[in-house]
Each structure stands twice: as structure tokens, then as C-alpha cells.
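Take this structure first; my questions come after.
Shown here is a partial selection of chains from the complex, left in place.
Labels run A and B following the written order; every chain starts at residue 1.
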Amino acid sequence: MAFGTGNEAGHLNPATFSHARGEILARFRHNSIACSFTCQRSEEEIRTHLTGNTGNITTDVGPPGLPILTDTFVRLTKSPVVSIAKLRGCVRGVSSEFVLACDMRFASRENTRLGQPEVGVGVHPGGGGTERLPHLVGRGRALEIVLGANDFDGDTAERYGYVNRALPDAELDGFVDALARRIASFDRRAIAGAKSLINQVSLPSADRLLDALNSFQTALTWPEAQQRIQALLKRGLQRESEFEKAWPAVLGTLLDET
Amino acid sequence: MAFGTGNEAGHLNPATFSHARGEILARFRHNSIACSFTCQRSEEEIRTHLTGNTGNITTDVGPPGLPILTDTFVRLTKSPVVSIAKLRGCVRGVSSEFVLACDMRFASRENTRLGQPEVGVGVHPGGGGTERLPHLVGRGRALEIVLGANDFDGDTAERYGYVNRALPDAELDGFVDALARRIASFDRRAIAGAKSLINQVSLPSADRLLDALNSFQTALTWPEAQQRIQALLKRGLQRESEFEKAWPAVLGTLLDET
């Protein structure tokens, strides 16, 4: 799947997310996230804004001095390109953090499992979830999402402000497509100016994001985390599709003898 | 229409907004906003707190060094007088920014069209919308409201936190009147103290508000903005009442040949 083409009549067909950032952002695309990038920008400009780094997503240092994962998400938030994430299916962990770094999030009402299950696996979010959720949903709901480590359905995610809104599955594509096309028809300087002003009062600092990533990398080395990860793999993670769909449900009894 | 009168029995009848700030705030009163100012303050005190400047609403500099538009909204937020906006009809652009600067907002469920359509007209909000919305509704919904540039009905505005709540049209006046009278019965120092504490953790800085206004004034000079404004006027803005009611709906195809 490629970017949308064309810049005919002064409009850009909203770019449909797929291989932006190639080997990196492509990881975030399962069947569950599609992301529209929209603006009066050419495909090349969008690529330039959102890509440029390659390498190990968590350890390499990109041009602005941030590790690539953090750098990618920071670019996404600060880019004049508008990103609209469409959620359908399982969106967990770093996928959730990817959509939290997008400008807007719309979810299938019937078919969304959104969450940050890291704490239940013995670590914690490291890609911005702990920094972005409190601003969107408040401290109490952010703590419930992160410490409870469970899936949230579309309606609850909307009620909490985790997504902009949940829509009936049959209406989701049409809604997001219409919004992306609408925004794509607007003047690029107006879009960039408005987004930049909102960013000034709504983005976490790079310091906070770096602290989270560093803390996460330390957590990955804890023996307790490795023990839980092994237990999850033994239960069926990355092997059984039914287990993949619902594994956060078992995190509360992960180390129990079975 | 005048302020409510009276200070009988230690109470002030809640002042009904109308000509506060005379030639200036009066602009914010269409049929769509009524604003109660309430506190144990006399009419004269309310006038003194909220007025004092005259002149061009976007360029003149008022006593505290802020342009009048920004100064008016900052006064409203910092005043010991409590402002309760009642929304019924179309409340867009600077009218939306006026109600965002009020202390609370209640909307008619059936009859509200609330929004910041500036980006669709080639500019962006300049009167605090980009600074106040993220704190109320979160970054994702603020970006949808501002970049989508469309109308929001009462229920969606409530769900997003854009207004405190949407009420059935028949109950709106009674609800707001009862709340205004209730607050007006409380001690003025208690009200002022509580509002001041909440302000400390919830108001945008003057620097942010000034950046937005300056950026907006620059945007007004862009040829692309002028082109869109002309297209809107040609389509019927400020001339046809049906078009006035629903014009944000056409912003996505504003420059298309018709």
C-alpha cells in the first residue's frame, strides 16, 4: 500500500499511512491501526518530515539527539503534517503510544482493544504513554490504564478521552476519510500555525519522554520482567491467535501455577 | 437589556450579560450567547472589573499592556466576578473564545453550533481558543476542533468537555439562572479565593495568548486567507441567514469551482 497520490486542484489526497518511515513506523501497522497523514503537502514532504532515521527503534540516536523511538513520536507531534489514527483491532503497548503521538484518534466501537499492558508484564510504558495519557484522560484514569494494564474497548476509551471518539465500525472509514480530506483542503500555513499553538500548551517535554524511555530500558533488564515475559510466551504469546487477542486478561494470574 | 439590579438582602440578582464593556463585549452577544455575571458585587463593580477599555478590539493596548481582545478575556478569567455562559444557537470563532474565557459554559442540547472554524477560512484562532481548549478537552480533541474547523452540537461539546454540560433547551434557562443565583448568595471573599486558587493551575500564560493573537494578525494578511474569506462572502456569508447557520459545513470545498 502506498501513499495517496496527487496534488490536483490544490488538494492533496490524504496520504494513507503505510510505509512512512519504512522499516520503523511500518512496525506499528498491524491490521489494527491505519493512520492518515493529511496536509497540503506532497508525498515527498511528508516523508521528509516523518522519516530520515533508520536503525534500532529504541537505542539509536537520531539527528535531534533523541533515541529513534522518541524522536519519531516527537516528529509526529511537531510536524506540520496532520496525523489521524484509525483504530480497529488490538492496539497495545508501543502501538498505543504511537496513536497517542498522533494528532487525533478514532476507534471502532465494536472492535477495539486499546491499552498499555506493560506493567502487567513487569515493565512500564517507555514510549510516551505515561506522559501523554494524563493530559488526555487525567491522572486517575491514566493510572487505571497503566497500572491496571488491561484492554479498553472503544466506548470506554471514548468516555475516558483516550480516543477522540468511538464510531460504529461501518462508519469509521468514512468518517476519518472525510475529516482527512476536509483538513487536506485547508491552507497549509493555517494548519501549521494552529497545530503549533496547540502544541505549546499540550506536549510533554523531551526530558520527560527521555526519562520514561531510560527507565523502561532499565526495567527490561529486571529478572522479574524476564520471568513474566517468559511466562507469557509459554502461555501462547506470538503463537496462538486467540491468546494474542486477549492476553492482557490473564496478567493478574500470570505467575500462578497452572 | 440591562444588568440585573438590586443588592437587596445581601444578595445581588445575577447580572444578565448585555452591555458590559459596551461597544466591545456587546459584539459577543448575538442570539446565541447570554452570559450571567454573578457575585456579591454591585453592577458598578462588575462594570469596573470587566470594562475600562475602549477602542479597536484587536489592536489597541489596554492598561495591563495587553491588546484589548486579550485583555478583556484575561480580565474575565481573573475577575472575582463569576461568569456563566449560556449557549443557544451559533457560537463560533471569537464568540467561542469568549465563552471559553467564561468560567463555565452550558449549552442547549438541541440548538447549539459551537466551533472554531478559522483554519477552514485560512487563518487560525487568535483569541485564546488554541490555548484554552487543550486544557478542557485534551490535545487530540482540541486538534480535531481547531483543524477540523466544523460545528459541534451540544451533546458532542459536552462529551468532549468543550462545555460543562448540554441541557434540554427548555431546561437551560432555569438551570443557569438557579446556579447563578445560588453562587450570588455565597460570600464574595470565598468565591474570589476559590476562583483564584483554581486559576493558578488552569489558566494559560499571557505570553501564550499574545503569541496566538500576533500569529492570527499575521495570518489575516496572507493572500490565501483573503481568497477564502472572499469565497465565503461570495457564497453568502453575512447575507443569507440559511448560509450563516451552517457555513462551516462547506469549508472543505470552499475553493472548488461551483
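Everything below uses one rule, namely that a residue touches a chain if its C-beta (ideal position, glycine included) is under 8 Å from a C-beta of that chain, and two chains touch if they have at least 3 such contacts.
Predicted model, so just to flag it, every value in this text is computed and none were measured.
Engineer: Count every copy of the one sequence in the whole complex, not only the 2 placed here.
Structural biologist: 3
The rule is simple: only the chains that are shown with their structure count from here on.
Engineer: At what distance in angstrom does the C-alpha mean of chain B lie from that of chain A?
Structural biologist: A distance of 33 Å separates the two centres.
Engineer: Within the complex, which stretch of chain A touches chain B?
Structural biologist: So the residues of chain A in touch with chain B come to 9-10, 82, 102-105, 132, 135-137, 158, 161, 163-165, 178-179, 181-183, 185-187, 189-191, 193-195, 197-203.
Engineer: Okay, in this complex, where on chain B does chain A touch?
Structural biologist: Against chain A, the touching part of chain B is residues 118-125, 130-131, 133-135, 137-144, 146-150, 159, 161, 204, 208, 211-212, 215, 219, 222, 224-225, 228, 251-256.
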